[in-house]
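Have a look at the structure that comes next, please.
One protein chain omitted, others in place.
Right, chain A next:
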Amino acid sequence: MGCCFSSCREDDSSENADPNERTHLLADPVSNINTLHIQRVHSDDFLSQYPNSLPEKTDQISALNRILQETANNVIDVAALGAHNLEQHEYVERMKHYTQKLQTVAAVSHKWVQPRANPCLLVDIPAPDSLLAAAPISPSDYVLIKSTAKKATLALDDLKVEHKEDLVVPFNIP
């Protein structure tokens, strides 16, 4: 643990016989085995000496559990999914709950509430493409419509009020 930085920097002090924090534990162990007296510390002694330096056992278990959980989350297990059907009464209860919740709130200033539109002859249609792509009417129909409209216009133009008798008549009041 103490040798994390030992390979980062070659230092002259590593030549010294006394081990320090920069001493290579495994640096040329065969040739230096006689000259370099490395203190070999048993791991349990080390653990008791530095209780905070290694993760606790519970930490390890929780880490393991976390890994297991993550793995379980990432696995696609279709067979284990199964159909989760609600009981009828639970369904009804939930529906009641939602309805009550929604009833209590008034939608006054919500942006999605559409303003009341003025009545208009032209209205949006859902699929204009189908209407525009429709086959045009036959020429005979077109001529018929035109002639009928013309006759109607002429007839309307000829509409006159025919005077027959006075509009204001004196009543025979005794």
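Simple rule for what comes next: contacts are C-beta pairs under 8 Å (C-beta built on N, C-alpha and C of every residue); 3 or more make two chains touch, one makes a residue touch a chain; residues count from 1.
Basically, contacts and distances are computed from a predicted model.
Engineer: For the chain omitted from this view, which of "U6 snRNA-associated Sm-like protein LSm1", "Elongator complex protein 6", "Metaxin-1" or "Roadblock/LAMTOR2 domain-containing protein" is its UniProt protein name?
Structural biologist: Record says "Roadblock/LAMTOR2 domain-containing protein".
Engineer: Could you tell me which of A:102, A:122 or A:168 touches the chain that is not displayed?
Structural biologist: The missing chain is touched by A:102.
Engineer: In the complete complex, which positions of chain A touch the hidden chain?
Structural biologist: Interface with the chain not displayed, on the chain A side: 73-76, 78, 81, 83-86, 91, 94-95, 98-99, 101-103, 105-107, 110-114, 124, 126-127, 130.
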